[in-house]
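Read the structure below first, then the notes.
The complex appears here without one of its protein chains, the remainder shown in place.
First chain written, first letter: the chains are A, B and C, and each begins at residue 1.
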Amino acid sequence: MSKTAEHAGLYGYLASFDLVDEFLVAATRVRDAGYTHWDAHSPFVIHGLDAAMGVKKTVLPYIVFVAGLTGAAVGILLQWWTNAVDYPFLISGKPLFSLPANIPIAFETTILFAAISALVGMLVLNRLPQLYHPLFANRSFKRATDDRFFISIEAVDPLFDPTTTRELLESISGRPIEEIEDQP
Amino acid sequence: MSSMNHHNGMAYWRSLDELEQTAEFREAVGREFPNDDWDRLPPATRRQFLKVMGASLALAGLTACRWPKEEIVPFAHRPEGRTPGVPQRFATSMEIDGVALGMLVTSFDGRPIKAEGNPLHPDSLGALSAVAQAEILQLYDPDRSRRLLLREGGQQYVKDWNEFESLAGGLFSGAGAAVLAGAFSSPTLGALRERFLTAHPEARWYEYEPISRDNEREGTRLVFGSMVRIHPHLGGAEVVACFDADPLFDHPAALRLVREFAAARNPESGTGGRLYVGESGFSLTGVRADHRVAVASSRVPALLAAVANSLVAEHGLELPAAAAGFAGATDHSATDDERHFVDLLAADLMTHRSRSVVLVGPRQAPAVHALAAVLNHALGATGSTITYTADPSPDRPSHLEAISDLARRIQDDEIETLLILGGNPAYDAPADLDFADLLAGVPVSIHLSLYDDETSKLCTWHLPASHSLESWGDGAAWDGTLSLRQPLIEPLYGGRSAIEVLAIAADDGPKSGYELVRESLSGRSGIPISGDFWRRALRDGVVGQSAWETVAPPTDPAGLASAVDGLRELLEVGRPTTEHPELVLVPDAKVFDGRFANNGWLQELPDAITKITWDNALLISPATARDIGVSDSEVASVEARGATLDLPVCVVPGMARNCAAVALGYGRAAAGQVGNGVGVDTYRFRTTAAPGILSGVAIRGTGRSYELATTQDHFAIDTIGFSERNLRVADLVRETSLDAYLENPEIIHEQEHHPPLISLWKDHEYEGEQWGMAIDLNACIGCNACIVACQAENNIPVVGRQQVLNQREMQWIRLDRYFKTAPGVTPDEVDDAEIVFQPMTCVQCENAPCEQVCPVAATQHTTDGLNAMVYNRCIGTRYCSNNCPYKVRRFNFFNYHKDLADTTKMQFNPDVTVRSRGVMEKCTFCVQRIEAVRIAARNDNRPIADGEIMPACAQTCPAEAITFGNLNDRSSDVSRSREEHRSYAALAELNIRPRTHYLARVNNPVDGMPSSVEGAGDHGKESG
Amino acid sequence: MNEDKSNDIFIFPRWTGILRPAIAAGALGGALYATVIVAFGFSPWATDVGYAPVQPVPYSHALHVGQLGMDCRYCHNTVEHTAAAAIPPTQTCMNCHKSVRAASERLIPVFESYSTGMPVQWIRVHDLPDFVYFNHSAHVRRGVGCVSCHGRIDTMEVVTQVKPLSMSWCLDCHRNPERHLRPVEFITELDWVPDDDQLVLGRRLRETKNINPPQDCNTCHR
Partner (left out) sequence: MSATTTEPLSYLDNTGDDPTVRARLVVGDNDFHAVTNKVCGIVESPQPRLWWVAFAISSSLTLVLLAMIAYLVTTGIGVWGLMIPVGWGYAIVNFVFWVGIGHAGTLISAILFLLRQRWRTSINRFAEGMTIFAVVCAGVFPGIHVGRVWFAYWLAPIPNQMSMWPNFRSPLLWDVFAVGTYATVSLLFWYMGMIPDLAALRDRAKTKIRYYAYGLLALGWRSSNRHWHRFEFAYLLLAALATPLVLSVHSVVSFDFAVSIMPGWHTTIFPPYFVAGAIFSGFAMVVTLVIPVRRIYGLQEIITKRHLENMAKIMLATGTMVGFAYSTEFFIAWYSGNTYEAFTFMNRAFGPYAWAYWTMVTCNVLVPQVFWMKRFRTNTILLWIASVLINVGMWFERFVIVVSSLSRDYLPTSWGYYRPSIVDILTFVGSFGLFFTLFLLFVRFLPIVGMAEVKGVMPQAHLDRPGHRGHGDYHGDITGTEVLS
């Protein structure tokens, strides 16, 4: 809709907090206010914040599970095809293909695939790396990795309204609300 | 397929300078024997692939280049009957100490690469000793002399043959000319000697060999009035008594004797001859003795006399009247072991009259030989277990007399011109003659020799000799059979043979060896030298029916009388004591009298008993070592006959009390890069008076130690290891007594106790040919011939003393030697022991532990059951070797072929890959021979006959101890020997199913019932 | 309390947003690249196919075999009996060239060799590593024609390597020999084509002559 056009050049508002519990309460407020394009920033994981924000459970585990299965399959098939099909050779009178001897490598490939998918999956789902972000332009936001907690509401949020949103944030944060502009 | 570029084998038919100079030659050799080039420069395909990989990884395109281009140089005119790349075999012979040994030499595109025995030759029967096989390496020795040298006034001038010829004419006329030759049996040389002496009547002729059987010869003269040559026959012998004698190894006919002995000892088919040995230190014959007593060499006469005495006194043997005195000579100081030995032996000899033989070693005095001859005569051995032929050169003085006489004449300045044909008197003449100094004083001395050696350096002239594989010649086998010698290659270094040089000296003009041999052959009465005859003789290498007539000489009372006196004197000698021990000088089993000192194969060959390589050492028994106060690997200072030498001590059981032995032939100063300074020159101890047995020497420890490079750990070992080793030997090397075996053939399996050998998975079905091997420990005498055969066949490198010290020797066959001692004996109680041998090489397990651990499948099983080792696939993790329970795999820790001379590389077998560094290798059952036969058989659609494939080791084994063949063919020799009761597999309990089985050793002691055969047990007590 | 006092603030430019697509592209490209390299490893270019060195004598197989119709075995006479298909001695050339083209200066190296006894130094074209032991007789006697490995020599002015001669190439044939088997009488006929299907013929020959090429390591490596 046209809202975005109105707030051209504006990324959103940023409220900051000093204490964990204020922060949690604020999060619940914003959540209850029905905002969707907003985020909370903290220097470390705060248990309960997911619920407070109403974040949905990630699909990452399923990705990793599938990757793991793939790894196992690759491991077994590789060993079976190379040693028993493509170029079978007689080794110590042992069978060409016997699971016990092939488990260690299958296991390792399973782990390898799963582990890589876990990191890559996390980054992809998080849209990282993303070196540029409007928030980085804000000096005080630098403390998001240090000792301060922030809530940012984006201008693209359907409910975003310069005044009401600002009021909401002011009401929950003792501090002045900062405008984050979005350079073209 | 490298055989293509072997066409340029022809290059080697050219002369020395071309060998030396042409770059093509070097290239050719380099290409032909790519030591490890091919792993730095792998074949085009892989290399380019790699390059591009690497380059592209660096994200840079790079054009690949082809690896060095190869040339093919075919003959301009291909010789008749010559197919490029197909090896040919020629019969020829070599001569050691005046006895010709027949061999078949394989020549690959003009390069002799391997020497094997000549089946038609009576002294070879297809087998060949380690030393004779190593001749091949000597042929290509880069240290061999390449030019004629004239040394004058401290200057050294290079000459050529023409100059020598032009000069030689005048040299020998008039008095003061003399020739010093080695012992020889060549009719041609004999004829030339006559020609020389007729041409120069005043010239003198001497023959000298440091090692000889002159005493035996002299002994027979004492008994029979004329010298005769003794030919033992062990085939039918029930009792063989050896006194300081080693018929199975150091006898000129040893190969034949071993064959006969092994056959006789076969418990199934043999006569089971019983072997008695009284000797000062372990000989290979002593190792196989059923009853052995260790006595000082100086006491051997007494031992034999005691036997004679007992025979006459207790068993009523009748000696010739004149010899009766022998029996009178009794020895009261005999030990219990000696008495026990004498009683058993005397009784046995008597019960087996005419089926027994008494042999005495060359080191013993003539009188002892005389006694033996008398006993053999009295026991009726003559004609059955022993035969005689007339001595070929009865009027020849003994070698010691000859060299002494020559020395005296030189001293009296009677010698103007001395021509030395071969030999190395400056090094090996008796020390008391100071021959070296004398030689330097001879106005004109000419030395014909393979090397510019100690003697050459003291002579005015040095002439390069041609190698026996480079020259025409002939010789007589021990039994007189005429053996021809033909060259397999033009002289690499422009040398000439003794006959060619002597022809010049005899003013017979320069003649080719070919002409000379044909002349003498036609000169021999009764043999028409027709084309046929000549061709056949050349093909066979021997002239049939040319052996000497046997004779049955009557005894000679006068001689016997003096022999008796001689013996009585010998009996006066007291036993050696700790203060005045006895030292025995023995010819070396490898470098012999020193002539093979520059031969890497032989230097690195582990001595059968001590396993020492690259050294000679002072051998003494543990007890003696304790008494004298020296320890293993300690340097002892030995003083004898005015000389004092520092010798490393090797403590070895089985030496007689207070008796030490040391090998001759080491400490060469001018042998070549390989042999120089290896070991100690013990000729300095050797005098005309006491050439072999030196009593009253002084041995003192110096406290310094010297590590001997052995291929097995020294006898000195910690108690745990020692006792464990004793426990294991019984199971690894199984043996029993004949009596026990005949009573219960399964006896050797009774000591097996392991669970049934079942595998976890379905066993693989092996169809078609399945190669297997059986090694008969009852036949093996540990002569090392197989090791050298393997080394020659498979391009196995010589690694040198330091690497042997690092336990990195490369020989594929390890001749395991175990000392067996009575149970419960601790290392420092042992003095005597029984020795057993077990040739150990890859046993080609069906469930090979090495295969499953190789990450790149460089070693895997073939359909014919071989445990293939793929050198070019190996990346060298060494895991296979770790997991090999027999530890028979060898690793190329360095590039051992890097510094080889081009000529040495010419010996390589082109059908076997030369291994690079970082690659594992091992016995392959000579797979190249298997494949060759297989392809040939398939080409003309016939099955492979049993015995058609012969691994190098089996081919050369004089005892025929190694059987190879197809296990799936129930009728093959190997299958049958597998079914024998004696057959067992080493480490069978590991269920790895070795393809090589062993046949247990069966001893034949008197009353060998199980109770009394602790084997080592009573040995331990004897002379303990 | 602890504000950042430094007044300049760093920030990555917007365009760094391409980083993610870039990485994705890189990953794909890498995979593609690897496959290309491996493929290259097998390509003729990496296997010396087309190697045609200049020989000391411009001997033309096209002329001698193609036009004059000489049999391979006239010169390479050991091929049926030994490992090597021997390069002929100069003698063989002279059998004809004593009279034919006895003056041609292109043949001077041959004449020289004949008179001096020094060999003509040919350049090896089909060159296997020295740890590979190939036996001509074993193949030819079973009915593997010259053409299978050497190509249409009879059309070559200069002998050229036409097959990779790599291990996998050898194995292909050892695993499925029927593709290359022919009656032994035709082994040297480079242009021979079977009347019926090669596979049918091959299987029959393999059956009747009991041809089972070994694939053991030491068939070729010793």
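Throughout what follows, a contact is a pair of C-beta atoms (placed from the backbone, for glycine too) under 8 Å apart; a residue touches a chain by one contact, two chains touch by 3 or more.
What you are looking at is a predicted structure, and each value in this text was computed from that prediction instead of being measured.
Asks: Based on the whole complex, identify which of A:Pro43, A:Pro158 or A:Gly174 touches the chain you can't see.
Replies: Hidden-chain contact among the options goes to A:Pro43.
Asks: Spell out the interface residues on subunit A facing the chain that's missing from view.
Replies: The list for subunit A reads 20-21, 24-25, 27-29, 39-53, 55, 58, 60-61, 64, 68, 78-79, 82-83, 86-87, 89, 91-92, 94, 101-102, 104-105, 107-109, 111-112, 114-116, 118-119, 121-123, 125-126, 128-133, 135-136, 141-147, 150.
Asks: In the full complex, which bits of subunit B touch the chain not displayed? Write them out.
Replies: On the side of subunit B, residues 39, 45-46, 49, 712-713, 718, 720-721, 724-725, 727-729, 732, 803, 806-808, 814, 816-818, 838, 840, 849, 852-857, 860, 873-879, 881-883, 885-887, 889-895, 916-920, 987, 990, 992 touch the unshown chain.
Asks: Which positions on subunit C touch the chain that was left off?
Replies: These residues touch the chain not displayed: 2, 4, 6, 10, 12, 38, 41-42, 46-47, 164, 166-169, 171.
Convention: only the chains that are shown with their structure count from here on.
Asks: Between subunit A and subunit B, what is the gap in Å from one C-alpha centre to the other?
Replies: Those two chain centres are 81 Å apart.
Asks: How far is the middle of subunit A from the middle of subunit C, if each middle is the mean of its Cα atoms, in Å?
Replies: Inter-chain centre distance comes to 56 Å.
Asks: Could you list the positions in subunit C whose residues touch two or more of the other chains?
Replies: Within subunit C, no residue touches at least two other chains.
Asks: Going by the contact rule already set, what residues in subunit A reach two or more other chains?
Replies: Counting only residues that touch two or more other chains, subunit A contributes none.
Asks: Touching subunit B in the complex: which residues of subunit C?
Replies: 33, 37, 40-41, 46-48, 51, 53, 78, 81-84, 86-91, 113-114, 116-124, 127-135, 137-138, 141, 164-166, 214, 216-219, 221-222
Asks: What does subunit A use to touch subunit B in their complex?
Replies: On the subunit A side, the touching residues are 89-95, 98.
Asks: Where on subunit C is subunit A touching in the complex?
Replies: 3-4, 9, 11-14, 16-17, 19-20, 23, 171
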